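Everything on this sheet refers to the single structure shown next.
One protein chain is absent from this view; the other protein chains keep their places.
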Amino acid sequence: MNISRRQIMVLLPAAAIAWKYVLAGTPEESPNYKMSDHWWSMLIDIPKCIGCGNCVRACQTENDVPDGYFRTWVERYHVSDWKMENPEVVMTNPMIAPEVISPDGGKEGFPVATDESGKYFFVPKLCNHCADSPCTQVCPVGATFISPDGVVLVDQKYCLGCAYCVQACPYGCRYIHPEKKVADKCTLCYHRITKGLTTACCEACPTGARQLADLKNPKDPIHEFLKTHSVQVLKPQMATGAKVYYNDLDGSVR
Amino acid sequence: MNGVEGFMYPNEVGLQWSVLIVLYPFITGLVAGAFILASLVRIFRVEAIEPTYRLALLTALAFLLVAPLPLQLHLGHPERSPEMYFTPHSTSAMAMFGYVYLWYLMAVLVLEIWLDYRREIVLWSQSSKGLLRLVYKVMTLGSSNISERSLTIDNRVGWIVTLIGIPSAFLLHGYVGFIFGSIKANPWWSSPLMPVVFIFSAMVSGIAGVMLLYMAITKLRKLKIDVHCVDSIAMYLFYIFIIDFSLEMLDLIHRIYEADESFRSLNFMVHTQLYFSHIVVQICLGTLTPIVLLGITQVVKLPEIVRKRIYAVAGGLTLIGIFAMRWNVVIGGQLFSKSFLGYTTYKMSLVTREGLLVAVFLTILPLFFLWALVKLLPPWPVKTLPEAAAGD
Partner (left out) sequence: MSVFKDAGHLFRFAGLFVLAFLVFLVVRHFVVPKSFGQYGHYRGAAMGEIAAHPIKFAGHDTCETCHADVADVKKAGKHAHVNCEACHGAQAQHASADDPSTVKPVLPDTAVLCARCHTASAAKPKSFPQVVPADHSQGLACNSCHKPHSPGMDAGGTK
């Protein structure tokens, strides 16, 4: 690694700015972050996901997620040819539905698929940070809430661990932390995004299938993307105001 | 994954709400039902049931005092539960229930019992000795006024309290139903019928419970059971059970007819995972059998001894059936995946904080409370009731 003196003169100030964010501490102290300037969301591009599981591992590392529980996970769907040709069979038998697997949440990737027929796709899932979230609605004490910048968070010092929010989430993204005995879930890496970094899962994704998006930022590429692509949210019939948008989401995804 | 059939979201595999959360609506249901029985006497003047009036109130109190315990044992941080009273979230049915519980306990049940017993409490505070005397004295709130007029006022106020108590009892258990019924994420729970079904099944369980307790306690006291009383209770039990069963059948028929996305998955679950607890225990043993048995007593004139036996069996089966109903709602609602693509199993532990032993203990505990209450405030005329002492 050869860094010339000139490069150091140019790069050091840039490094200083980057580190000001990393070392800053709290959003109030970080002078460049105003909650009202942001409305966070995420974009997931299904055709790009290769099911490598990097995101699941990165999230676990970044957020100390206990084994067996998942703040994010990846599902692999396989809709075989004969299922596509016989939709009524799929409907009448709930066990012969699109074959979905998520071995350990996809943390170590997926076993090699050998059946060349039908179609496969990977669906990374996480908390949808719903604008009208049913989980914050049911919390008896106000321990879970949506922040002014659009991130649904859990106040782990206030949570009773009643698990009502876990029951109320239609997407299964919450769990009770086995040691802390409070509700836990994806925080959209709040400690990172308030300092100008991206989430751990987006950072680790090798194909760009996951992208953090700021709906309030006029320069964010999501605005153009939403205009030019067919984009859905999970379980739209629940009217949760989910803010994780999926490009090319198949109708069989549950 | 152990115990998982098909696909479940990774975080869904372990159940969140255990048998303790099954016990909690069962206990609050008994409270509401027992109170409704008492209100039949006080408001609707069903004289025949009068022998169980005070017992019903004490039963309601005994069970209401135990009701928060399964919840406390389930919480990850029970020491933070006062937060529900200090910062209740107004959109949360659970938080609002905390206040409904408190209202029902203090402004309805305790007040009504106090007003009904006040005369005896004052007399006992003058006639008993030692610690018991102190307890009664505290319960008099320092007032020894048991003049005719004060007792008439007590009666009037008590009547109003009971009147308010009826919708309060509905609110108490209706809210529990709403805690489940308002969860759109869970199609097994989400239904506007849920609070209504809970209320009527609560009445059924409470009435059956008080009837059984009355019969058992009377037998223990080696006295004769007032057959006219249990006949009347059984009649109300029968008709309210019909309503309860109709509501549950309405829910079932509606689901089968509309057959929405969740139906296939739930139907499969009821026929496999939940077959024993739902079809066999709840419906056949716990609902149809008691209804038929009670129906027979309403239509055919049977000898007293046979009727009493039938009431006891029907009452017991009813309680089992209503418990099974709570089980099927709470546990059943967590056995299927919200993706409708898989199922898990409930592994009930034995000796942990939320295990079977604790559940059994919490079911028996109200009977101990009831025993203590019956000793403190006997619900039947005491043989040696002292006259008001002149200056004590």
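Letters A and B name the chains as they come in the text, with residue numbers starting at 1 for each one.
The rule we apply is simple: contacts are C-beta pairs under 8 Å (C-beta built on N, C-alpha and C of every residue); 3 or more make two chains touch, one makes a residue touch a chain.
Note that the coordinates shown come from a computational prediction; the quantities given were computed from them, not determined experimentally.
Within the whole complex, the absent chain has one touching residue among A:105, A:124, A:142 or A:170, and that is A:142. Checked against the full complex, the candidates A:53, A:98 or A:124 give a single residue touching the omitted chain, namely A:53. Counting the whole complex, the residues of chain A in touch with the unshown chain are 1-3, 7, 11-12, 14-15, 18-19, 22-23, 25-28, 35, 47-48, 50-54, 58, 61-63, 76, 78, 108-110, 112-116, 120-122, 142-148, 153, 155, 157-158, 187, 190-192, 194-195, 197-198, 200, 203-208.
With the whole complex as reference, residues 82, 85-87, 89-90, 106-107, 111, 114, 118, 140-143, 145, 147, 149-150, 153, 157 of chain B touch the missing chain.
Everything that follows uses one rule, which is that only the chains that are shown with their structure count from here on.
The mean-CA centres of chain A and chain B are about 43 angstrom from one another, to the nearest whole unit. Within the complex formed with chain B, the chain A residues making contact are 69-70, 73, 75, 91-95, 97-102, 104-105, 125, 134, 137-143, 158-164, 166-176, 180-182, 238, 254.
If you check the complex, the residues on chain B that touch chain A are 5-12, 16-17, 71, 74-78, 80-81, 83-84, 87-89, 91-95, 98, 179, 182-186, 264-265, 268, 334, 337-341.
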